[in-house]
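Missing here: one protein chain of the complex. Every other protein chain is in place.
Labels A, B and C are assigned to the chains in the order they are written; within every chain, residues are numbered from 1.
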Amino acid sequence: MAERILKNIRIGGLKNAVKGNDYRKEATISYCILIGGYILLQILTAAGLVGHNLQGQFVPICVYISLAVSLNLVVGISGELSLGHAGFMAVGAFSGILMSRILLQSMSFEPAILIISMLFGALMASVAGFIIGIPILGLRGDYLAIVTLAFGEIIRNFMNVLYFGFVDGKLRFAFNHTIEGIEDTDRIITGAIGATGTKTMASFTWGLLLCLFTVFIVLNLKNSKQGRAIMSIRDNRIAGESIGLDVRKYKLMAFVVSAALAGMAGCLFGLNYSTLVPVKFNFNTSVLVLVFVVLGGVGNIWGGIIAATLLTILPETFRQFADYRMLTYAIVLILVMIGTYNPAIKSRMNALFAKFKPKKKKDDGKVKKKKSGKEEA
Amino acid sequence: MIFLTNLISGLSLGSVYAIIALGYTMVYGISKMLNFAHGDVIMIGGYMSFIMTMYMGLNGWLALLVAMVICTILGITIERLAYRPLRGTGSLAVLITAIGVSYFLQNIALLIWGANPKMFTSLFNGMKPIHAMDGQLTITPESIFTILANIIIMILLTLFVSKTKAGKAMRAVSEDNGAAQLMGINVNQSISLTFAIGSGLAAVAGVLMLSAYPVLMPTTGAMPGIKAFTAAVFGGIGSIPGAMIGGLILGIIEIFSRAYISTELSDAIVFACLIIVLLVKPTGLLGKKISEKV
Amino acid sequence: MKKNWKKAVVVAVSCMMVFMLAACGGGGGSSDAGDNVLKLGCTGPLTGPAAIYGNAVKNGGQIAVDEINAANADGVQVAWQVEDDEADGEKAVNAYNKLMDDGMQVFVGSVTSGACVAVAEKTNADRVFELTPSASQAAVTEGKDNVFQLCFRDPDQGTISADYIMENFPDAKVGVIYNNASDYSAGIFDGFKKEFEAKGKEIVAVEAFADDANTDFQAQLNSMKNAGADFVFLPNYYTPVSNILVQADKMGYAPTFFGCDGVDGILTLEGFDTSLAEGVYLLTPFTASAEDEKTQNFVKAYMDAYGEEPNQFAADAYDCVYACYNAFKETGLETSASAADICEAMVAQFTGGFSYEGLTAANAMKWQATGEVDKMPAVYVIEGGKYVEK
Partner (left out) sequence: MADKKDKREELMDIDISDPGHAYENRQEIYYNDNVGGRAVFVDSKEQYDPDEPYNDQVYIPEKDRDKAPILEVKGLGIDFGGLTAVDNFNLTLGRTEIGGLIGPNGAGKTTIFNMLTKVYEPTRGEIFFDGKSTKGMNTVDINKAGMARTFQNIRLFDKLTVEENIKVALHHTTNYGLIDGMLHTPKYRHEEFRIRKEAMKYLKIFGMTKTADYRAGSLPYGAQRRLEIMRALATKPKLLLLDEPAAGMNPSETTELMDTIREIRDRFQIGIFLIEHDMSLVMGICEGIVVLNYGRVIAKGWPEDIQSNPKVIEAYLGKSRGKMEEEEKKEDIEDALKKGKLESAPSGKPDRKEGE
């Protein structure tokens, strides 16, 4: 019996086609940036070329990188706009601080305390992500965004009335006002005053490990059955359902993993400062992380890493503008957004680059396939 | 009686939210973007009106008019310079730009008018509050006028959108940008007009809000902006009556939860109500159901 | 096409990285006002919702610095550098590090408590002397020998207020409206409540709010009214207090209001109808209408320079600069001394009976080893648009 094998697709038909995502390349670039940056900065620090100001930002930069990468899981890979990432960061930070204080009563080995606290922070944040995730998964687009914003605010509001502390060595908590009979030094979390007396344990190396871990998890997830399912649902929800993908399950998965990673990052952030107030985790922080993601290119992991680093350092370098610092930052933000996304500027820049690289074939991206298809018919 | 007092202050607060939310909802309807700088336009409107009355010696109402004109121009300028270059590049890029604009407005206000708060003189300063039921029930002129203004704006806007040519063009653009263009509608003009109306309303909202809650600072617009955005989503973003209903309900929930449940958690309660509403009606109270063609 | 674009970004980004490293690196001092200069640094919110406090400290400190430099043209000069921290711990640490890069020797900050606790940890580790003008939380100085406060601690203010109220208004039914999202407000309320309950008295109504900007206070005020409160304690800054006064007036509710040092400044609020504040009590160590010569001079200089009346924060900063300057002179060190050396000597001064008479206390201020300041606040009442001492 003769095989009826279909004719192969003509090569010519692929001249406008675009190659897909190269996971290995993406991973290599991401890890190289992280490790290379770490080594470079360590050398510069050892050589005394890095000032206090930049040194002090190492840990926050790492935290923001992790946050940007984890938010990318929701915004870029799952395709949902989340405006409440700081909420998960808050849950992770405060539960991590709480755990570290409890552990400090019986342990003194800091790396172990840090790791357990971070895992606990991740766990609590993922629980929060799960609780938040369930109701919102039926929502779409901007409605989902507003609900994440609302949850972020609820978490912060709730932190304002939450009190934790030791009374006679026992952990006690209360809502509103104060815990009966507590000594000032035994307070852990005091409502709006936040967490005080935290023992700072974070360091640049821990920050790097956190970043590597986050990138590892997110990139691996992206290139796995689950990640493909999440991206499929982003690209076409109805088609995803038609091939049997459980939309809610995978959206929830992306949301919970992202929350857990944000919780971990939040915990490291919390353990980098001796005090932490709930106001820190307001809408502005969520937006800040979103800015990293968008500026780095939605879905682009290493772009997010670079954007987070630059935008954390940028306001600090603008200190020389004194009173005009934040104004300058705002203007730069607007200009960079227009410069990166405006179609006219984009194509002009591309044309400019094409001149430098005459040998490389220009592919004009996705030409409207569907139109040409219909014309043929 | 306390109930009635709370209801009235809830309605009044809700009316402020509603007027701000109208700006959000119209802009969203036409350009599908969340204009997070809207709250800061309110603040600018407040400062303009303040300056006109305090330094230029203008009458409050005249100052309101000037503030409206300035905010309208501001709205159009923002749209032209910051949002138009990004049209058609996806809502995220514009969202971030809007946040950039918001920072910009706040910081420029800080530089010009300083960090010290100003006390806004109420537009209805000469009028006396109405006391009824042996002083148990108090109705301030601000409440009355805010609620009235909300109703009038609502009616005018509905008429504008449904009866006038420009309004119909706006609706056409918000339905289908490309098709509207093919029908010969000037899309740029329609969008500019929307921003103009939204920003003009922001000035009104700012003056009304500051008449009732008079502290004016560079960050004055931030929280009402977020609340109004919530209100717009509550009612179904893109829907004009939805914005009004959403605003009113939000105001009432906020005041009632403060009065009867907890002042500490009132914001959390407001947001929790929003979530519950969206669970029952995923596109808000009056929002259009999104149906995808299969 | 897209790839090329991304490469462009990468190139641009790497250029910027290099630039930034160059900008951030180095750590050399930048302000060279002269040889014999003591470098004071401060971080505070110069932008954002709390910008008013940071700017007041910046300006108040500048007045003191200008005075000192004018008076000692040949002696020790003072440099004054204030960096923005947006009232945020993370930014404050960054700002502090920037000051360190610029060669700061004595740290006069931070302005807000939350930020200050985070920075105090660093100054303690770096051995930099710290005197904060306005960070009033107990946690600021806790366990740190190098950190001192020039202001009252929040709970202490609450305690003193409670004592004053119980003594002078024994029959008052007291209600409280406080900001539960503000550490300052919550801290004072904490002390107030403790003291009140310790004395076996009852607060008839407690209501909170979460936003210092524009809030509708009718629900809170109604609750006060219903509970029959004829005395309302407002441990808040003057922004919400002015809002409360306006709204209370509109609803015709007129109890006796009692505020803390944050209420100072309410009379000079632009556009505020001062008649609404008539009869408001406040417990504060400083008012701009005080009639002693020092205050008058300070107020005049401030008005000339910045066109507005100084508030409590400005006065605290003024005092801080002078206290640090005086203490430094008494140590006998040269300005070329390292920050750590200055720190040890200054700590010895502050714990060893150094005293300073300033604007913000009726008595000469002295410091305890815990970092707390000993000073007495006074209670004022607003009468005829002026603060009148009680």
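The rule we apply is simple: contacts are C-beta pairs under 8 Å (C-beta built on N, C-alpha and C of every residue); 3 or more make two chains touch, one makes a residue touch a chain.
Just so it is clear, the structure is predicted and the values come from calculations on it, not from any experiment.
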Residue in contact with the excluded chain [from A:21, A:205 or A:320]: A:21
Option from A:118, A:221 or A:330 whose C-beta touches the chain left out: A:221
Residue in contact with the excluded chain [from A:26, A:241 or A:323]: A:241
For subunit A, the residues touching the chain missing from this view: 1, 3-9, 11, 13-14, 16-21, 217, 220-221, 224-229, 231-232, 234-236, 238-247, 253, 257, 366, 369-370, 372-374, 376-377
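The rule is simple: only the chains that are shown with their structure count from here on.
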Graph class of chain-chain contacts, one of line, ring, star, complete, other: complete
Separation of subunit A from subunit C, taking each centre as the mean of its C-alpha atoms, in whole Å: 35
Separation of mean Cα positions, subunit B and subunit A [Å, integer]: 31
For subunit C, residues that touch 2 or more chains besides their own: 46-47, 180, 210
Per-residue overlap in subunit A, given as positions that touch at least 2 other chains: 157, 160-161, 323, 326, 340
Touching residues on subunit B, where the partner in the complex is subunit C: 2, 5-6, 9, 13, 50, 54, 106-107, 110, 114-121, 129, 131, 135, 138, 140, 142, 209-210, 212-220, 222-224, 254-255, 258-259, 263-264, 266-267
Complex contact set, residues of subunit C against subunit A: 1-2, 4-10, 13, 16-17, 20-21, 23-27, 46-47, 83-84, 88-91, 93-98, 100-101, 113-114, 117-118, 120-122, 137-139, 142-143, 179-183, 185-187, 189-190, 193-194, 206, 210
Touching residues on subunit B, where the partner in the complex is subunit A: 28, 34, 36, 82, 85-86, 88-93, 95-97, 99-101, 103-104, 106-108, 110-111, 226, 229-230, 233, 237, 264-265, 267-268, 271-272, 274-275, 278-279, 282-284, 290, 292, 294
